[in-house]
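Take a look at this one; I'll ask things after.
Apart from one protein chain that is not included, each protein chain of the complex appears where it belongs.
And then subunit A:
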Amino acid sequence: MSGTMGNLLEVRGLRTVFDTRAGEVRAVDGVDLDVRPGECLGVVGESGSGKSVTFASVMGLVRSPGRIEEGTIRFEGRDLRALSPKELRRIRGRHIAMTMQDALTALNPALTIGEQILEVLYAHDETLPSVGRARTEAARKKAVEMLTLVGIPSADDRLRYYPHEFSGGMRQRIMIAIALACRPKLLIADEPTTALDVTIQAQVLELIADIRTRLGMSVVLITHDLGVVSEYCDRVMVLYAGQVVEEGPTAAVIGDPRHPYTKGLLRSIPRLSLRGQPIEPIEGQVPDLIGLPPQCRFYSRCNERIDACLQPIAMREIGAARRARCIRLEEETRP
(Lines give C-alpha, C1' and ligand atoms only; values in the text may rest on other atoms or scores of the structure.)
Protein backbone atom coordinates (compact mmCIF):
# COMPACT_ATOMS: atom_id res chain seq x y z
CA MET A 1 0.00 0.00 0.00
CA SER A 2 1.35 3.37 -0.94
CA GLY A 3 1.51 5.39 2.27
CA THR A 4 1.35 8.97 1.14
CA MET A 5 1.59 12.21 3.07
CA GLY A 6 -1.73 13.31 1.61
CA ASN A 7 -3.81 10.97 3.74
CA LEU A 8 -6.06 12.45 6.38
CA LEU A 9 -6.04 9.26 8.41
CA GLU A 10 -3.41 6.59 8.11
CA VAL A 11 -3.53 3.39 10.15
CA ARG A 12 -0.74 0.82 9.97
CA GLY A 13 -0.54 -2.62 11.53
CA LEU A 14 -3.29 -1.96 14.06
CA ARG A 15 -3.81 -4.77 16.53
CA THR A 16 -6.51 -4.44 19.18
CA VAL A 17 -7.08 -7.34 21.56
CA PHE A 18 -9.52 -8.08 24.33
CA ASP A 19 -8.32 -10.05 27.33
CA THR A 20 -11.12 -12.38 28.29
CA ARG A 21 -11.34 -15.32 30.63
CA ALA A 22 -11.37 -17.67 27.64
CA GLY A 23 -8.23 -16.11 26.18
CA GLU A 24 -7.03 -13.20 24.11
CA VAL A 25 -9.55 -12.16 21.47
CA ARG A 26 -7.78 -10.63 18.45
CA ALA A 27 -10.60 -8.36 17.39
CA VAL A 28 -8.43 -6.27 15.07
CA ASP A 29 -5.39 -8.08 13.74
CA GLY A 30 -3.04 -6.04 11.61
CA VAL A 31 -5.33 -3.57 9.89
CA ASP A 32 -3.88 -0.97 7.49
CA LEU A 33 -6.15 1.75 6.20
CA ASP A 34 -6.09 5.20 4.64
CA VAL A 35 -8.72 7.88 4.45
CA ARG A 36 -8.04 10.63 1.97
CA PRO A 37 -9.29 14.20 2.29
CA GLY A 38 -12.86 14.53 1.10
CA GLU A 39 -13.40 10.89 0.27
CA CYS A 40 -16.02 8.48 1.53
CA LEU A 41 -14.63 5.13 2.59
CA GLY A 42 -17.02 2.24 3.08
CA VAL A 43 -16.04 -0.35 5.67
CA VAL A 44 -17.91 -3.61 5.26
CA GLY A 45 -18.00 -6.79 7.29
CA GLU A 46 -20.31 -8.92 9.39
CA SER A 47 -20.76 -8.48 13.12
CA GLY A 48 -17.52 -9.35 14.85
CA SER A 49 -15.34 -8.59 11.83
CA GLY A 50 -13.65 -5.80 13.79
CA LYS A 51 -14.98 -2.80 11.91
CA SER A 52 -16.34 -0.99 14.95
CA VAL A 53 -13.34 -1.87 17.11
CA THR A 54 -10.98 -0.56 14.43
CA PHE A 55 -12.54 2.87 14.59
CA ALA A 56 -13.01 2.81 18.35
CA SER A 57 -9.22 2.32 18.35
CA VAL A 58 -8.78 5.30 16.05
CA MET A 59 -10.87 7.42 18.41
CA GLY A 60 -9.01 6.14 21.45
CA LEU A 61 -12.25 4.77 22.84
CA VAL A 62 -11.39 1.11 23.31
CA ARG A 63 -12.63 0.14 26.74
CA SER A 64 -11.15 -2.30 29.18
CA PRO A 65 -10.64 -5.28 28.84
CA GLY A 66 -9.71 -4.18 25.30
CA ARG A 67 -6.38 -2.57 24.47
CA ILE A 68 -4.41 -1.53 21.41
CA GLU A 69 -1.47 -3.88 21.27
CA GLU A 70 0.43 -2.32 18.40
CA GLY A 71 0.17 -0.19 15.30
CA THR A 72 0.29 3.46 14.41
CA ILE A 73 -2.67 5.76 13.92
CA ARG A 74 -1.80 9.00 12.17
CA PHE A 75 -4.27 11.82 11.73
CA GLU A 76 -2.96 14.68 9.59
CA GLY A 77 0.47 13.25 10.21
CA ARG A 78 0.19 13.26 14.04
CA ASP A 79 0.52 9.97 15.85
CA LEU A 80 -2.67 9.75 17.90
CA ARG A 81 -1.34 6.96 20.08
CA ALA A 82 1.48 9.19 21.27
CA LEU A 83 -0.91 11.92 22.44
CA SER A 84 -1.94 12.45 26.05
CA PRO A 85 -5.61 11.89 26.88
CA LYS A 86 -6.05 15.64 27.03
CA GLU A 87 -4.48 16.22 23.61
CA LEU A 88 -6.57 13.41 22.18
CA ARG A 89 -9.71 15.00 23.58
CA ARG A 90 -8.88 18.14 21.62
CA ILE A 91 -8.99 16.12 18.40
CA ARG A 92 -12.01 13.99 19.27
CA GLY A 93 -15.27 15.72 18.55
CA ARG A 94 -13.43 18.57 16.87
CA HIS A 95 -11.44 17.09 13.98
CA ILE A 96 -12.63 13.50 14.12
CA ALA A 97 -16.26 12.97 15.03
CA MET A 98 -18.26 9.82 15.36
CA THR A 99 -21.90 8.84 15.24
CA MET A 100 -23.17 5.67 16.81
CA GLN A 101 -25.53 3.00 15.56
CA ASP A 102 -28.57 3.94 17.56
CA ALA A 103 -29.26 7.56 18.42
CA LEU A 104 -31.79 6.48 21.02
CA THR A 105 -29.03 5.05 23.19
CA ALA A 106 -26.30 7.46 22.10
CA LEU A 107 -28.15 10.57 23.23
CA ASN A 108 -28.28 11.08 26.97
CA PRO A 109 -31.92 10.68 28.07
CA ALA A 110 -31.50 12.98 31.05
CA LEU A 111 -30.07 15.99 29.21
CA THR A 112 -31.73 18.31 26.72
CA ILE A 113 -30.46 18.11 23.18
CA GLY A 114 -29.43 21.75 23.52
CA GLU A 115 -27.05 20.90 26.30
CA GLN A 116 -25.72 17.93 24.36
CA ILE A 117 -24.88 19.96 21.29
CA LEU A 118 -23.71 23.08 23.13
CA GLU A 119 -21.21 21.18 25.26
CA VAL A 120 -19.27 20.14 22.14
CA LEU A 121 -19.10 23.74 21.00
CA TYR A 122 -18.00 24.93 24.43
CA ALA A 123 -15.35 22.24 24.54
CA HIS A 124 -13.79 22.92 21.16
CA ASP A 125 -14.93 26.04 19.37
CA GLU A 126 -12.28 28.71 19.80
CA THR A 127 -14.11 31.21 17.64
CA LEU A 128 -16.71 31.66 20.40
CA PRO A 129 -16.39 34.76 22.60
CA SER A 130 -14.53 33.69 25.73
CA VAL A 131 -17.07 34.60 28.41
CA GLY A 132 -20.55 35.73 29.27
CA ARG A 133 -23.77 36.12 27.42
CA ALA A 134 -22.07 36.68 24.11
CA ARG A 135 -20.50 33.22 24.39
CA THR A 136 -23.84 31.57 25.14
CA GLU A 137 -25.55 33.42 22.35
CA ALA A 138 -22.89 32.61 19.78
CA ALA A 139 -22.87 28.92 20.75
CA ARG A 140 -26.65 28.77 20.61
CA LYS A 141 -26.63 30.33 17.19
CA LYS A 142 -24.17 27.75 15.91
CA ALA A 143 -26.15 24.90 17.46
CA VAL A 144 -29.36 26.11 15.85
CA GLU A 145 -27.55 26.52 12.54
CA MET A 146 -26.28 22.95 12.63
CA LEU A 147 -29.63 21.51 13.72
CA THR A 148 -31.29 23.41 10.90
CA LEU A 149 -28.69 22.10 8.47
CA VAL A 150 -29.59 18.50 9.37
CA GLY A 151 -33.27 19.30 8.92
CA ILE A 152 -34.65 19.89 12.41
CA PRO A 153 -37.48 22.41 12.00
CA SER A 154 -37.75 25.32 14.48
CA ALA A 155 -34.49 24.25 16.04
CA ASP A 156 -34.36 27.25 18.33
CA ASP A 157 -37.32 25.97 20.36
CA ARG A 158 -36.23 22.38 20.19
CA LEU A 159 -32.99 22.99 22.06
CA ARG A 160 -34.77 22.49 25.36
CA TYR A 161 -36.38 19.23 24.30
CA TYR A 162 -35.20 15.85 25.54
CA PRO A 163 -34.21 13.07 23.14
CA HIS A 164 -37.35 11.00 23.86
CA GLU A 165 -39.48 13.83 22.50
CA PHE A 166 -38.21 13.23 18.95
CA SER A 167 -38.88 10.49 16.41
CA GLY A 168 -36.18 7.95 15.52
CA GLY A 169 -35.20 9.70 12.30
CA MET A 170 -35.04 13.08 14.04
CA ARG A 171 -32.85 11.65 16.80
CA GLN A 172 -30.46 10.31 14.17
CA ARG A 173 -30.30 13.76 12.62
CA ILE A 174 -29.68 15.34 16.02
CA MET A 175 -26.85 12.91 16.70
CA ILE A 176 -25.33 13.81 13.33
CA ALA A 177 -25.71 17.52 14.13
CA ILE A 178 -23.89 16.98 17.44
CA ALA A 179 -21.09 15.09 15.71
CA LEU A 180 -20.77 17.80 13.07
CA ALA A 181 -21.12 20.76 15.44
CA CYS A 182 -17.44 21.65 15.17
CA ARG A 183 -17.27 20.89 11.45
CA PRO A 184 -14.82 18.00 11.75
CA LYS A 185 -12.50 16.91 8.96
CA LEU A 186 -13.47 13.28 9.39
CA LEU A 187 -16.79 11.75 10.31
CA ILE A 188 -16.91 8.13 11.33
CA ALA A 189 -20.49 6.96 10.89
CA ASP A 190 -20.91 3.61 12.61
CA GLU A 191 -23.83 1.83 10.95
CA PRO A 192 -25.87 5.03 10.71
CA THR A 193 -28.92 3.30 9.30
CA THR A 194 -29.18 -0.03 11.11
CA ALA A 195 -31.61 1.26 13.71
CA LEU A 196 -33.86 3.04 11.22
CA ASP A 197 -36.84 2.31 8.98
CA VAL A 198 -35.95 1.79 5.33
CA THR A 199 -37.51 5.06 4.20
CA ILE A 200 -35.62 7.05 6.81
CA GLN A 201 -32.38 5.20 6.06
CA ALA A 202 -32.18 6.82 2.65
CA GLN A 203 -32.87 10.28 4.08
CA VAL A 204 -30.11 9.96 6.64
CA LEU A 205 -27.59 8.71 4.08
CA GLU A 206 -28.51 11.54 1.71
CA LEU A 207 -28.07 13.96 4.57
CA ILE A 208 -24.58 12.67 5.35
CA ALA A 209 -23.62 12.76 1.66
CA ASP A 210 -24.99 16.26 1.30
CA ILE A 211 -23.19 17.64 4.35
CA ARG A 212 -20.02 15.88 3.30
CA THR A 213 -19.89 17.89 0.09
CA ARG A 214 -20.90 21.11 1.82
CA LEU A 215 -18.30 20.85 4.57
CA GLY A 216 -15.75 19.07 2.41
CA MET A 217 -15.13 16.46 5.03
CA SER A 218 -14.13 12.81 4.72
CA VAL A 219 -16.56 10.13 5.80
CA VAL A 220 -15.98 6.57 6.94
CA LEU A 221 -19.21 4.68 6.52
CA ILE A 222 -19.24 1.50 8.58
CA THR A 223 -21.97 -0.78 7.34
CA HIS A 224 -22.82 -4.31 6.37
CA ASP A 225 -24.90 -3.16 3.48
CA LEU A 226 -23.02 -3.33 0.16
CA GLY A 227 -25.89 -1.54 -1.50
CA VAL A 228 -25.22 1.51 0.66
CA VAL A 229 -21.51 1.27 -0.13
CA SER A 230 -22.01 1.14 -3.89
CA GLU A 231 -24.21 4.20 -3.76
CA TYR A 232 -22.29 6.46 -1.41
CA CYS A 233 -18.66 5.37 -1.13
CA ASP A 234 -15.62 6.18 -3.28
CA ARG A 235 -13.64 3.28 -1.92
CA VAL A 236 -14.53 0.18 0.02
CA MET A 237 -12.68 -1.98 2.51
CA VAL A 238 -13.90 -5.45 3.41
CA LEU A 239 -13.04 -6.80 6.85
CA TYR A 240 -13.18 -10.41 7.90
CA ALA A 241 -12.29 -11.80 11.34
CA GLY A 242 -10.17 -8.79 12.26
CA GLN A 243 -8.29 -8.48 8.96
CA VAL A 244 -8.77 -6.49 5.77
CA VAL A 245 -9.47 -9.03 3.04
CA GLU A 246 -10.14 -6.72 0.13
CA GLU A 247 -9.86 -3.06 -0.61
CA GLY A 248 -10.23 -0.80 -3.62
CA PRO A 249 -12.40 1.66 -5.55
CA THR A 250 -16.05 0.80 -4.96
CA ALA A 251 -16.99 0.25 -8.59
CA ALA A 252 -14.04 -2.06 -9.19
CA VAL A 253 -14.53 -4.14 -6.03
CA ILE A 254 -18.25 -4.54 -6.50
CA GLY A 255 -18.03 -5.06 -10.26
CA ASP A 256 -15.17 -7.50 -10.01
CA PRO A 257 -14.71 -8.88 -6.49
CA ARG A 258 -11.48 -10.83 -6.08
CA HIS A 259 -11.65 -12.28 -2.59
CA PRO A 260 -14.04 -15.25 -2.16
CA TYR A 261 -15.57 -13.56 0.89
CA THR A 262 -16.41 -10.40 -1.06
CA LYS A 263 -17.87 -12.55 -3.80
CA GLY A 264 -19.94 -14.39 -1.21
CA LEU A 265 -21.19 -11.14 0.29
CA LEU A 266 -22.28 -9.92 -3.14
CA ARG A 267 -24.03 -13.19 -3.92
CA SER A 268 -25.96 -13.05 -0.66
CA ILE A 269 -27.64 -9.72 -1.50
CA PRO A 270 -31.25 -10.13 -2.62
CA ARG A 271 -31.65 -8.60 -6.12
CA LEU A 272 -34.73 -7.83 -8.13
CA SER A 273 -33.03 -9.06 -11.30
CA LEU A 274 -32.62 -12.49 -9.75
CA ARG A 275 -36.17 -12.74 -8.55
CA GLY A 276 -37.35 -16.26 -7.93
CA GLN A 277 -33.84 -17.60 -7.39
CA PRO A 278 -32.84 -18.42 -3.84
CA ILE A 279 -30.20 -16.07 -2.41
CA GLU A 280 -26.94 -17.74 -1.57
CA PRO A 281 -25.82 -17.28 2.01
CA ILE A 282 -22.17 -17.82 2.95
CA GLU A 283 -22.16 -21.13 4.77
CA GLY A 284 -20.60 -21.47 8.19
CA GLN A 285 -19.71 -18.87 10.77
CA VAL A 286 -17.01 -16.32 11.54
CA PRO A 287 -14.21 -18.23 13.27
CA ASP A 288 -13.61 -17.86 16.98
CA LEU A 289 -11.08 -15.06 17.35
CA ILE A 290 -9.27 -16.77 20.21
CA GLY A 291 -6.14 -18.75 19.29
CA LEU A 292 -6.60 -18.53 15.51
CA PRO A 293 -4.30 -20.77 13.47
CA PRO A 294 -1.95 -18.83 11.16
CA GLN A 295 -3.88 -19.72 8.02
CA CYS A 296 -6.36 -17.94 5.80
CA ARG A 297 -9.18 -16.95 8.17
CA PHE A 298 -11.85 -17.56 5.59
CA TYR A 299 -10.57 -21.11 4.92
CA SER A 300 -13.36 -23.01 6.68
CA ARG A 301 -16.06 -21.19 4.71
CA CYS A 302 -14.32 -20.75 1.39
CA ASN A 303 -15.52 -22.62 -1.66
CA GLU A 304 -12.27 -21.98 -3.50
CA ARG A 305 -9.87 -23.26 -0.86
CA ILE A 306 -6.78 -25.29 -1.63
CA ASP A 307 -4.11 -26.76 0.64
CA ALA A 308 -1.85 -23.77 0.13
CA CYS A 309 -4.41 -21.66 2.01
CA LEU A 310 -3.26 -23.28 5.27
CA GLN A 311 -0.32 -20.88 5.52
CA PRO A 312 -0.30 -17.21 6.53
CA ILE A 313 -1.71 -15.16 3.68
CA ALA A 314 -0.44 -11.65 3.05
CA MET A 315 -2.28 -8.74 1.52
CA ARG A 316 -1.33 -8.36 -2.12
CA GLU A 317 -1.73 -5.62 -4.65
CA ILE A 318 -3.94 -5.97 -7.66
CA GLY A 319 -2.94 -3.14 -9.95
CA ALA A 320 -2.32 0.30 -8.52
CA ALA A 321 -5.29 0.89 -6.26
CA ARG A 322 -6.56 -2.52 -5.18
CA ARG A 323 -5.46 -5.12 -2.70
CA ALA A 324 -6.83 -8.46 -1.55
CA ARG A 325 -5.78 -11.18 0.87
CA CYS A 326 -6.08 -14.36 -1.18
CA ILE A 327 -3.45 -16.80 -2.39
CA ARG A 328 -5.29 -17.47 -5.63
CA LEU A 329 -5.40 -13.89 -6.85
CA GLU A 330 -3.26 -14.57 -9.89
CA GLU A 331 -5.42 -17.41 -11.04
CA GLU A 332 -8.27 -16.49 -13.26
CA THR A 333 -10.98 -18.07 -11.11
CA ARG A 334 -13.77 -16.40 -12.97
CA PRO A 335 -15.27 -18.32 -15.88
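One rule holds for everything that comes next: a contact is a pair of C-beta atoms (placed from the backbone, for glycine too) under 8 Å apart; a residue touches a chain by one contact, two chains touch by 3 or more; residues count from 1.
In this section, contacts and distances are computed from a predicted model.
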Not-shown chain resolves in UniProt (candidates "Na+/H+ antiporter subunit C", "ABC transporter permease", "Predicted Zn-dependent protease or its inactivated homolog" or "ATP-binding cassette domain-containing protein") to "ABC transporter permease"
Only one of A:80, A:178, A:226 or A:318 touches the unshown chain, namely A:178
Checked against the full complex, the residue among A:8, A:43, A:98 or A:302 that touches the missing chain is A:98
Of A:24, A:46, A:76 or A:119, the residue touching the omitted chain is A:119
Sole touch to the unshown chain from A:110, A:131, A:198 or A:320: residue A:110
Residues on subunit A facing the left-out chain by the touch rule are 59, 61, 63, 85, 88-94, 97-98, 100-102, 105-111, 119-120, 123-124, 162, 164, 175, 178-179
